[in-house]
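A single protein chain has been removed from this complex, and every other one stays in its place.
Going in written order, the chains are labelled A, B and C, and every chain counts its residues from 1.
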Amino acid sequence: MTNHFGDVVGHSKVIFIIGANSAAANPIGMKHFLQAKDRNNAQLIVVDPVFTKTAAKADHFLRIRTGTDVALVYGLMHVIFKNGWEDKEFIKTRVYGMDEIKAEAMKWTPELTADVTGIPAEQIVQIATILAKTKPATVVWALGITQHSTGTSNTRILPILQLVLGNMGKNGGGCNIIRGHDNVQGSTDMCCLADSLSGYYGLAEGSWKYFAKSWGVDYEWLKGRFAAPEWMQAKGFSLAKWWQGVLQEETTYSSSPVRALWVQGNGITSMSQQVKIQEALDKLDLVVLVDPFVNEAAVLTNRKDDMYLLPAATQFETEGSVTATNRTSQWRSKVVDPLYESKTDHDIMFLFAERFGFYDEYTRAMKMAVKDRELQPVKEEFVWPDDACREIARTIKTIGLGGWTPERLRKHQENWHMFDPLTLEGKGPMKGEYYGLPWPSWDENHPGSPVLYDVNTPVTAGGMGFRNRFGLEHDGVSQLADPSVSVKDSKIAGGYPEITKDNIEQVLGITLTAAEKEKMGANWKVDLSGIINEKCLAAGVAPYGNARARVKVWQFPDPIPKHREPIHSSRPDLVERFPSYDDQKNNFRVDVKFVSEQKAQEWVKDFPTMLVSMRVVNLSGAGMLERTSKYLSHLTPEMFANIHPDLALQYGLRDGDMMWLHAPQGTKIRVKAQYSLTVTPDRIALPYNFAGVMQGVDLSDNYPEGTKPYTIGESSNTITNYGFDIITQIPEYNAGLCRIEKA
Amino acid sequence: MIEKMRDKMTPRIGRRSFLKMAAVGAGVGAAASLPLGRSLRAATAAEVKEPFPGSKRVKTICSICSAGCGMIAEVQNGVWVRQDVAQDHPISEGSHCCKGIDQIDLIKSKQRLKFPMKKENGQWKRIGWDQAVDEISGKMLALRKENGPDMAMFLGSAKFNLQQAYYFRKFAAMWGTNNIDHVARI
Amino acid sequence: MTRRAIIVVAASMMLASAACAADSQIWGGMIITNIPEYGKDQSRNLGPLFTYLQGNFFRSIFLGILLGIPAVFLCHYLVFGPKVFSHDGERIYVFTLFNRIIHLLAAVSFVILVPTGFMIVFGAYLGGGALVTYARHLHGIATIVFAVSVVPMFVFWFVEMLPAMDDIKWFFMLGGYLSRKKQEVPAGKFNGGQKVWFWLATIGGLVMIVTGGAMYLQDFGLGIAGGLGMSQIDLLRLAAIVHNLLAFAVVAFFFTHVYMSLFAIKGSINSIITGYKEEDEVKHLHSSYYRKLKQVRKA
């Protein structure tokens, strides 16, 4: 989220929601959208394959065919460019590569867009007009956008739309992406990811060296922990396809097959390819599942030995901070001590670190601090979570977590009432700070940045330009912002590069002492001394630079986003015109099929119905948590599929009848047909929050005694079609095909 | 005709009893979003009885979704007795969805995993922490010896707090693998 | 037989309650159809109607019946006195043992049903709570006893209870009860008054069972309401109205029946205990029947 919910209420005139059902997934977010409607007369535009509860509150509802988001946005941009409604000044001064976008957009006439997306041409023109004429508009999305084989393109095209409209860095504008779990933003920022180190540092040698230093360990020791140095810098297996590391059916590239699985609080029963996951679980040598509830992976597998369940405490039995979707950090206090024999997650990690022989190295950094501009040991014992919090604050520069000290976060919690819900600004003693110090909060005095990329606010008050991340120029064009774009109160006029040891004196026009130079890190990202940060803020300069937003990513298979039909498309005629990518070699250590799977056969002939996954309000994630609540489980007592009566009757299905749904990969699930007019007869919608039944087989006996939730059901992900994003490898949950059969 | 009959349906005043009418509405700022009637008065201290004497109100954050709603947990003698709304929270202003307001039930759920367990010959068996840690670490290290550190896959959680998430990444790094992931792929 | 019936009824009740535990007919999705309809002109208006009737009249009418009818009979007794018949004549066998047992069952059930019914109606004056709740449950249990008796009763007296010309005459002279004179009253085995009571108690009784059962079970999901084209709650409202209205008549006739058998005709109660009626009584009060008996005997 570049902005925040209160900002939408306060300023947005249009809320363009695409691929998000806030009313079910995030009702408190929905509250803010409805408040914006009531207070600003904001128009709510909802794009979704299904008429959701969010759509029910919309002023305009666009029923899109799954997997055609890029086409739709190009269609909107076509109208905008054709009429010259784009924000020319913004594009000229702060964006790089827009010409190619414009050229692509000009191909997407409303008629072509209508044919591809299924949205009437007049409606496309109408919505484009609203977006162009009503400002500011905010764009909201969630997993409906990301979970596609073109997920990366989808997530790029929407910010590009906002750049075209000049809505970035403005109150009431921006891209407000609604994240899923309570700390998914934080866990992502901390990069529990196979392709990054905490703070999105990447896996290059420089990053590892920085982290070795930050952790107070010898880089060579750390390197020695890995199978070989090359594997240290290679992406690991991803959550989406780790099972190929076990099964090795597609070619894998790793120093070892995956033999042990360690799951700590991850509902892998909500992942796609459940059958493959089941096979992999059966084949592994060791399965360790750490969770407050039984991880239903333990139920999915039929393995007989070498599987352990360790009881983790919930987040109410421990203390720490969580990052909300708007980058705000909130302190979460402990309510009660860990119940039963459960232990907190970090205690479990400490316990095993000790057995694995790296406890000292693991916890060393918590006993260190930056003193005299250098990281050094300062005490014998650490205090959890305060010292971990301080460690993160001093280490993670990329997204500016320097201000997140436990003291400040606790103070914000104590003073909830002193912050304004619309602006997040503090009042009284909290004056000058934004609630939860939304990152970047560059240092201990920085108030946090409620709205990203806002050049009309001084850096010290949360303003900044776009980040200079991809060099100073490309194809001979400067990547820095136009001289006319100066961040307010900045000592430097116009754009400037990211600050490094080498350029700091020149860019800021200062002279450093020899001592400062000696202690300073190579650049702002790896400067543990904090000198770069300090000097930059003194000059009103964001350490990461003031650059152009690039709409062209020259390293990607699609430098500018392109519409590509889903792997399993309902329109074979369009597959010819907009085929998927070439098959991919070695992404996250495994090959991925694209066009070969897409063209393996004309899927729609055998699988004529589109498959859409959806959320129900009472369940989240894999649903194990909520299904153990008697009240929540009572709201959806069993797994179902929303199906239009016309479609159901083609198969002789009455309301409440059971049906089989078959997927192209040969898997099937047995679910109840629930008549609903929220779907059209060409698609059905399934909630994905059930588990405990697999392809018609009830797995109740696999639950340890007394742990079975009140409701179990088929996981819709058993029939989620094959398909993964080319960059991030997120599975294609939200576009696929199936065949209906009466059970 | 029925409408006329209905008009006649006047309440029988005589049958009303007035009990406990004094302790009506009150709650100063706590009722920000609500209309506090002119004619409502604050309940006196004598009327406002504490249902859980000596309990403390812990401010915390809902653990369901990323909106980050505030929560008030009432704790009495180390037991979470009641969940209340956090009216002054800057993001949620007291609101919750059904999952958020039911957090107390989820945490106190009967189906919680209460002790370490292992599956042996197809049967679940209760074991102690010591045994669990011994056996798991023994097996992990043995496999590591055979295949190197990339034989492990670590799947972390979006329900960790920030500090735990950071330490989980560090855990995998010090184990010596990049086979670590969690639910956010984009 | 009784026990078996109880088991059958209990089992069906359990089934019904299990069926509705899954999806309530009242509080489930059906609640919506009910709410917007309430009080609208085009709807059946059963909700407001029930509220109006129950809120204003039912209790008063019951009070009127409870006090009024006995008062009328007291006056009648004082003015006209009981009818006395000779015990010297022959005794005529009119009720078989089976008749009497069944009637006894019905009698027992009525002796429970009517007072407990009144206890529910006037529950407020009894303070509600456990006492009236038990009365309600007893009302329900007695219903089972009544249900067991009503069918055979209906079957074995059905033919003799069919209307006849005598009945019209009987009604014109009100059975001769408004006179101290001993006269022959036109009536078959059963007189016009008895016949009305019979039909009310059997057909009316069955309706009472059904409506009462519906109210007792409340949230049953047997598709009955849907079959009748109404919502469950409207069905219940209708049941409550019908049950109360019918109860007026049933209670009134029950009082009459009791008065006649215990007070108005001296010793007439014996016939349903022993099976025999005094010849004198039959001759006067069931003259047509008496003549028929004589003819049969002659033949």
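The criterion applied here is as follows: contacts are C-beta pairs under 8 Å (C-beta built on N, C-alpha and C of every residue); 3 or more make two chains touch, one makes a residue touch a chain.
Everything below uses one rule, namely that contacts and distances are computed from a predicted model.
*Asks:* Consult the UniProt record of the chain that does not appear here and report its protein name from "Urea ABC transporter permease subunit UrtC", "NADH-quinone oxidoreductase subunit M", "Sodium:proton antiporter" or "Ferredoxin".
*Replies:* Answer from the record: the omitted chain is "Ferredoxin".
*Asks:* Report, in label order, the displayed chains that the undisplayed chain touches.
*Replies:* A, B, C
*Asks:* Touch as defined at the start, partner being the missing chain; which of C:Val121, C:Val150, C:Ala201 or C:Met260 qualifies?
*Replies:* C:Val121
*Asks:* What is the set of chain A residues that contact the non-displayed chain in the whole complex?
*Replies:* 23-24, 27-28, 30-31, 34-35, 37-39, 41, 43, 51, 53-57, 59, 61, 617-618, 630-632, 634-635, 676-679
*Asks:* By the contact criterion defined above, which parts of chain C meet the unshown chain? Give residue numbers in ascending order.
*Replies:* Answer for chain C: residues 10, 13-14, 16-17, 20-21, 24, 26-27, 29, 31-32, 34-35, 38-39, 46-48, 50-51, 54-55, 59, 120-124, 126-129, 132-133, 135-137, 140, 215-220, 233, 236-237, 240 touch the chain left out.
*Asks:* In terms of residues, what is the contact footprint of the unshown chain on chain B?
*Replies:* 9-12, 15-21, 23-28, 30-31, 33-40, 42-43, 47-51, 82-85, 87, 94-98, 100-102, 104-105
Convention: only the chains that are shown with their structure count from here on.
*Asks:* From the mean C-alpha coordinate of chain B to that of chain C, what's the distance rounded to whole Å?
*Replies:* Between these chains, centre-to-centre, one finds 58 Å.
*Asks:* Distance between chain A and chain B based on Cα centroids, please, to the nearest Å.
*Replies:* The answer is 23 Å.
*Asks:* Can you list the chain A residues in contact with two or more other chains?
*Replies:* none
*Asks:* Residue numbers in chain C touching 2 or more other chains?
*Replies:* In chain C, no residue touches at least two other chains, as defined above.
*Asks:* So in the complex, the part of chain B that touches chain A is made up of which residues?
*Replies:* Of all residues in chain B, those touching chain A are 29, 58-70, 73, 75, 78-80, 86, 88-93, 95-100, 102-103, 105-122, 124, 129, 132-137, 139-141, 143, 147-186.
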